[in-house]
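Pasting in a structure now, in structure tokens, and then I'll have a few things to ask.
What you see is the complex with one protein chain gone and the rest in place.
And now, chain A:
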Amino acid sequence: MAQVRVTVDGVEYADDVEPRMLLVYYLRERLGKTGTVVGCDTSNCGACTVHLNGRSVKSCSVLAVQADGGEVLTIEGLARDGELHPVQKAFNECHALQCGYCTPGMIMAAVDLLGDNPDPDEQEVREGIEGNLCRCTGYQNIVRAVQSAAKAMQPGAERPAEAPAPVAGGN
């Protein structure tokens, strides 16, 4: 067993885990953070995407022990004080999800993408999220949602310009 100390969605945890335990199973099975899901076993689908220390990672390809001392943000901690993140809001408004299974990972990947590139064109969005697979939407409305969120997050737009800090207090 190895010890891991990690802050997840603003809450600190300390746990003994098997060294081989993947971060995604630590989140789901130990912390009950079932908003983050597993879609494949080859790190292709991105359904398990979370933020580790402010950057998106596929939590199926990170060991829980690698997150030791780090800060993890999952889909469950993205909304602040009951207010949805602009990317969450845009996914809803643009009908960017159907079954919703890829959605948590897709949203977390999109938030990270917009951190790097606050005003991506269509091709940049398509390439930016190509590590996240969706079988329902054909991606068109996902692209639209990411671009719509980018607009809403521009300085001077009605919505807050910055993504919430990674160590959010949850809700």
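Just a few scattered comments:
The rule we apply is simple: contacts are C-beta pairs under 8 Å (C-beta built on N, C-alpha and C of every residue); 3 or more make two chains touch, one makes a residue touch a chain; residues count from 1.
Simple rule for what comes next: contacts and distances are computed from a predicted model.
Protein name for the hidden chain, per its UniProt entry and selected from "FAD-linked oxidase", "Cobalamin B12-binding domain-containing protein", "Carbon-monoxide dehydrogenase large subunit" or "Urea ABC transporter, permease protein UrtB": "Carbon-monoxide dehydrogenase large subunit".
Across the entire complex, the residue among A:Val4, A:Leu23, A:Cys134 or A:Ala152 in touch with the chain not shown is A:Cys134. Of A:Val8, A:Leu31 or A:Ile107, it is A:Ile107 that touches the chain left out of the display. Residue in contact with the omitted chain (choice from A:Val4, A:Ala47, A:Val62 or A:Leu114): A:Ala47. Residues of chain A that touch the chain left out of view are 18, 20, 25, 28, 33-42, 44-45, 47, 74-76, 78-79, 84, 88, 91-93, 95, 97-104, 107, 122, 125-127, 129-143.
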